[in-house]
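Every protein chain of the complex appears in place save one, which is left out.
The first chain written gets the first letter, and so on, giving A, B and C; residue counts start at 1 in each chain.
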Amino acid sequence: MDNAKPTSLTWKEKLHEIIYEADTPSGKLFDVVLLVAILASIILVMLESVESFDKKYHNFLNISEWIITILFSIEYIARIITVKKPWKYIFSFYGIIDLLSTIPKYLSFIFIGSHHLAALRALRLLRIFRILKLARYIGASNRLLFALKASKAKISVFLFFVVILCVILGTVMYMVEGEENGFTSIPRSVYWAIVTLTTVGYGDIAPHTPFGQFLASIIMILGYGIIAIPTGIVSSEMTKATATDIHMNTQSCPNCTKENHKDQAEFCYNCGHQLNP
Amino acid sequence: MDNAKPTSLTWKEKLHEIIYEADTPSGKLFDVVLLVAILASIILVMLESVESFDKKYHNFLNISEWIITILFSIEYIARIITVKKPWKYIFSFYGIIDLLSTIPKYLSFIFIGSHHLAALRALRLLRIFRILKLARYIGASNRLLFALKASKAKISVFLFFVVILCVILGTVMYMVEGEENGFTSIPRSVYWAIVTLTTVGYGDIAPHTPFGQFLASIIMILGYGIIAIPTGIVSSEMTKATATDIHMNTQSCPNCTKENHKDQAEFCYNCGHQLNP
Amino acid sequence: MDNAKPTSLTWKEKLHEIIYEADTPSGKLFDVVLLVAILASIILVMLESVESFDKKYHNFLNISEWIITILFSIEYIARIITVKKPWKYIFSFYGIIDLLSTIPKYLSFIFIGSHHLAALRALRLLRIFRILKLARYIGASNRLLFALKASKAKISVFLFFVVILCVILGTVMYMVEGEENGFTSIPRSVYWAIVTLTTVGYGDIAPHTPFGQFLASIIMILGYGIIAIPTGIVSSEMTKATATDIHMNTQSCPNCTKENHKDQAEFCYNCGHQLNP
Partner (left out) sequence: MDNAKPTSLTWKEKLHEIIYEADTPSGKLFDVVLLVAILASIILVMLESVESFDKKYHNFLNISEWIITILFSIEYIARIITVKKPWKYIFSFYGIIDLLSTIPKYLSFIFIGSHHLAALRALRLLRIFRILKLARYIGASNRLLFALKASKAKISVFLFFVVILCVILGTVMYMVEGEENGFTSIPRSVYWAIVTLTTVGYGDIAPHTPFGQFLASIIMILGYGIIAIPTGIVSSEMTKATATDIHMNTQSCPNCTKENHKDQAEFCYNCGHQLNP
């Protein structure tokens, strides 16, 4: 590490480059390794929850968990050392998640005999959120997010309307079907209305009286029509977002080289120079 | 209240402003308080229907219900006093709902011993409709409603077609599956067809014969294709509604009066004249 | 009927006008009465299939059925008398349906003792198809049908692809889950795959092995993505159909009065006359 001095970067700066940046080969390698480790840790948490699997391979799961915990701990310490404002990182959203994803295993070491506390498992699950960082690596999602942001207000109004509709329909069904047919309370009936209107349809609660089935039919057909609304909103926003490309014209102004002229434009909208015919 | 006289508004006018208008600070506050009260009353009605909860917290629910009932009664009286044409309000849609949302609790007081009549509960549920007034507070829903109104005729034709299709498919399935497989009557079979075509799929009634399952498969694939229609209708209407705005710019050229300039345009695309900044 | 002679139309022509045309008041009335009769007959057939209802109101149902049957018979005879080419009508699609919707009841009269033959009920159901004539009364459905016709080829390719996918996925699941988990045969597994991919999800057959559930998850997410395709097809066709209106311009040519000019048009596309600025 001392022999890093002759280079223009100190080992701290080098490590910072590897951990926080992704445009050098070693930085890319680090990201890929981290990604694999995160995915592996999620699969471990999932497999551990399968009782039959946990019984058979308890030792393997335990050791793997330790290896990943230690790796994450090293990563956590390295992040603190290399970053310029350590405290800012520690109390940032990802800083807290990074800490919480390593702590549970160490706690199981301290409190021997109680190493399967439900609370510990709960903390461990937060590690899953780490994978959300992946979004950074995907460029194609920007346009998608832009269209979604534009349609957020309309979709919120729509979902709010759906919830009100489900409360009303749920209470009506509670009165029609009654407690003897599984609609034991209004919240449960509202739950049923949501299950039906969203076309999920578990079938754990289903209307039994003819009038209840008639009402349910109307709710379903309503839901069939209603599902068109969010789709229409997103479609129109996306069409709008892509529409800028349609009427675009590949010609660039001979004077100022501006592009994106209207198809019928005869003069540049930027400098007023006549466009080539 | 008497000291309200020196101001330019009487206390009646002031109260009217608070209750019926929403652009003064006190008017806004009133609306928010009312909204919270309505939401609380809905939650109370829902919780009361949960038997285990009602047994435990019967007194708490009862007192809360009384508080909200009295608040709603005061609001109802205040509305009658402050409005210019009281009888018109009393017999309006919201006037009747306002009355019906307070009466049931008082009736339970008069008819002691029968304070859990089903009919009373039913009246109480109408209070939920009050929340629909919320739509007034949401501006973003106007455009949504406009697109929906434009596509109402087409969607009605579509839903009418779906109902006919379900009646035909239901009767065919009634003949194919028969009463021994749960398709005990044509209305029940039509109910099943609606459950299937809308992709809800409870599973309380499901085909058992191979031919019935074959027919059901066709219905499902049909339903998969049919769901595209309402979505297509709403999408196209919304795209149409937003298409006029694309690139549009209300400015017109001072020289040739051409409109529809691009947002960044500095010169008219038709005559090359500089646009107003 | 003889006193119809002094008018310019014979009673035959008058009756033809009432039955086959819909622009005179009496013609409109006839159509509405017929519509009500058809709807009533459908409800009668449905109610008759509900055993508990049939037992209680057997006589009422029987008499109502006779009234409607006689009305339909009179209508059938009137159609034959008034039409110019009776044989063409009798062997047309609606001619055959008109006959089949009256015959079953008469047959139940001839074969006393066997008046509840399943075959008779089957013929009676065809009466439902009569309601399809309603489509004629709805003008708004034309545009919808136009867009659907344009997207028919693409949707057929899509549904064909879905069926192939379901056959492949069904056979794979048959091998993975096996007969002990309800996937007793390939056709049944294909039925399950269709139920799952179309997001109906009855739950009468569901995967039990972990690997089967993993595969099912992939199928569901696939189905979630696939449902976008028919919707996209119809949406784009409808947007295309309405797009002609968007770029339209309300100006009409001062020379030839042609309309629908492009927004930037300076000369009429029809006669070459300069358009008003």
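Criterion: a contact is a pair of C-beta atoms (placed from the backbone, for glycine too) under 8 Å apart; a residue touches a chain by one contact, two chains touch by 3 or more.
Computed from a predicted model, the values in this text were never measured in an experiment.
Engineer: Who touches the missing chain here, C:Ser41, C:Thr82 or C:Thr199?
Structural biologist: C:Thr199
Engineer: Which residue among A:Val83, A:Ile168, A:Met220 or A:Ile233 touches the omitted chain?
Structural biologist: Considering the complete complex, A:Ile233 is the one touching the chain left out.
Engineer: So which of C:Ile63, C:Ile77 or C:Ala153 would be touching the chain we can't see?
Structural biologist: Once the missing chain is taken into account, the touching residue is C:Ala153.
Engineer: Need a quick check: the contact residues on chain C for the chain that isn't drawn.
Structural biologist: On the side of chain C, residues 153-154, 156-158, 160-161, 164, 167-168, 171-172, 174-175, 184-188, 190, 196, 199-203, 206, 210, 213-214, 216-217, 220-221, 223-225, 227-229, 231-233, 235-237, 239-240, 243-244, 247, 260-262, 264-274 touch the unshown chain.
Engineer: Using the document's contact rule, name the residues of chain B that touch the chain not shown here.
Structural biologist: Considering the whole complex, chain B reaches the absent chain at 50, 199-203, 210, 231, 235, 239.
Engineer: Going by the touch rule given at the top, which residues of chain A touch the chain that is not shown?
Structural biologist: So the residues of chain A touching the missing chain come out as 42, 45-47, 49-51, 118, 121-122, 125, 128-129, 131-132, 134-135, 138, 140-141, 143-144, 147-148, 155, 158-159, 162-163, 187-188, 190-191, 194-195, 197-204, 227, 230-231, 233-235, 237-239, 241-243, 245-246, 263-264, 277.
Convention: only the chains that are shown with their structure count from here on.
Engineer: Any idea which chain sits dead centre by C-alpha averages?
Structural biologist: That would be B.
Engineer: Whole-Å distance, chain A centre to chain B centre, using C-alpha means?
Structural biologist: The answer is 29 Å.
Engineer: So what's the Cα centroid distance for chain A and chain C, whole Å?
Structural biologist: Here chain A and chain C have centroids separated by 42 Å.
Engineer: What are the residue numbers in chain A that touch two or more other chains?
Structural biologist: Expected reply: 199-203, 210, 231, 235, 239, 264.
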